[in-house]
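I have a structure I would like to understand better, so I am pasting it below and will then ask my questions one at a time.
Excluded from the complex is one protein chain; the other protein chains are retained at their positions.
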Amino acid sequence: MSDYVAGVSSDAKKSPKRVVFVTRRTSAHVRSQDEEQVQTYPEALFRAALAVQVLVIALVLMSLFFNAPLEGIANPTVTPNPAKAPWYFLGLQEMLHYFPPVVAGVMIPGLLVVALVVIPYFNINIRPDGVFLKDRRRNLTIFYIIAGGLSLFLWFFDVYVALAPTLAVAGFLLIAAYSAPQSTSRFRRYLVSRPVSWWIMTWFLLELTVLTVVGTFFRGPGWSWVLPWRS
Amino acid sequence: MDEGRKPKPDEREISRRDFFAKLGIGSLGLAGVGTLSFAYQYMSPNVLYEPSPIVNAGNVEDYSMNSVTMHPAAAIYVVRLPEGIFSLTMICTHLGCMTAWKPELGIIACPCHGSRFSEEGQKLAGPAPKPLPWLKTWLSDDRDVMVDRSTHIPPYQFVRI
Partner (left out) sequence: MQSRISTNLERLRASRLWNSIFRSGSGTSTLHRSMAIQQNVFLHILPTKVRRRMLNFDATWYLGTLTLGTFLVLVITGILLMFYYHPSVPQAYFDMKDLRYVVSSGLFLRNLHRWSAHAMVLLAFAHLFRVFYRGAYRPPREFNWVVGIILLLVTLLLSYTGYLLPWDQLAFWAITVGSNISSAVPFVGQKIHFLLLGGNLVNANALLRFYVLHCVILPLAAVMLIAVHFWRIRKDGGLYVQQSEPVAQCAEETAGPATTEETAEEVMAKP
């Protein structure tokens, strides 16, 4: 082993250089070549420890000032009104208000998990180009069919809570469709360059947030609308 | 192993190595299936210490005409209409919340997801997939209303009084 030590730096600070095979149709553009590296111990570990310490301090402070809820002993004969699941399931509970359990409780979460799992296995989610920059006509048609169908479906079942974010995202997609990549507006340039996976995930994030917030704050007895500041 | 030296192999012939590999995988699969069925049997309790499904809801004369009476402890409604008497479950068919009779509105309402039912159990509004089921009801020799909560019957089978 010691035969090979001589002449080898034990502190290779640079990443190894990589050879790129560039085809004729692309032009290589290397953004960064030499990445400076630091030791995990102590630099990264101590920073991680510091981050966890800050987190623990915040949690301890919260625990000192706010008590965890504890209601009366479980009583199978009285359902509290409203009976709410933990906050992270309230988006689902809001869906359960509109659709039968097999749809809202089994199909929607099941499809969601499958959709999340397969994201990195499909090239469409990895391609970085803006939705309407390539195959513009085909993509516009697909967009109109999906956005229209989804909106009609939600409208048909009176799911206005989920319809609003869908329409908002569709609106921004329309702006993206009718903006040039050379637009003078920075915002428009940003929208144009977003790939399709970005739009879907943003739609999902928006739906999740809106449904959870509605379920947590704006639903009262019998799952009717309430205003949180008037209780 | 050495393909070249072998004489023409019979189609049905398998090597000893293949045979043992198949035997091993097969027995592992068998053991896996056995383990699964054992786990399933072990995890489903054979004796339940749950309340009896048959309850006595009191004397039939205590129910006045055109009334809906809640028995939250037994999770049943006993309804008396001119056609007769019957009982419904109080447990919502949506997700198992305890519904309640709202006398001022004349409906049965679920607090969880806003389902509403008529006094005959028919769904009026909300996400519930099915009407509230009718429960097997009969009168005992002492004219007590007996309800079997585990047995659903088709609706509109009144117990005549």
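General remarks:
Read from first to last, the chains carry the letters A and B; within each, the first residue is number 1.
Going forward, contacts are C-beta pairs under 8 Å (C-beta built on N, C-alpha and C of every residue); 3 or more make two chains touch, one makes a residue touch a chain.
Since the structure is predicted, the reported quantities are computational estimates derived from the model, not experimental observations.
Counted over the whole complex, the shown chains touched by the missing one are A, B.
Across the entire complex, the residue among A:Leu55, A:Leu111 or A:Ile124 in touch with the chain not shown is A:Leu55.
By the touch rule set out above, chain B reaches the unshown chain at residues 40, 43-45, 48-50, 94-97, 112.
The omitted chain makes contact with chain A at the following residues, 10-11, 15, 18, 20-22, 25-32, 35-45, 47-48, 51-52, 55-56, 59-60, 62-64, 66-76, 78-80, 83-89, 93, 96, 100-102, 105-106, 113, 116-117, 119-121, 125-130, 133-134, 181-182, 189, 192-195, 198, 201, 205.
The rule we apply is simple: only the chains that are shown with their structure count from here on.
The residues of chain A lying in touch with chain B in their complex are 76-83, 93, 96-102, 104-105, 221-224.
Within the complex formed with chain A, the residues of chain B that make contact are 72-73, 75, 94-95, 97-100, 109-114, 126-127, 129.
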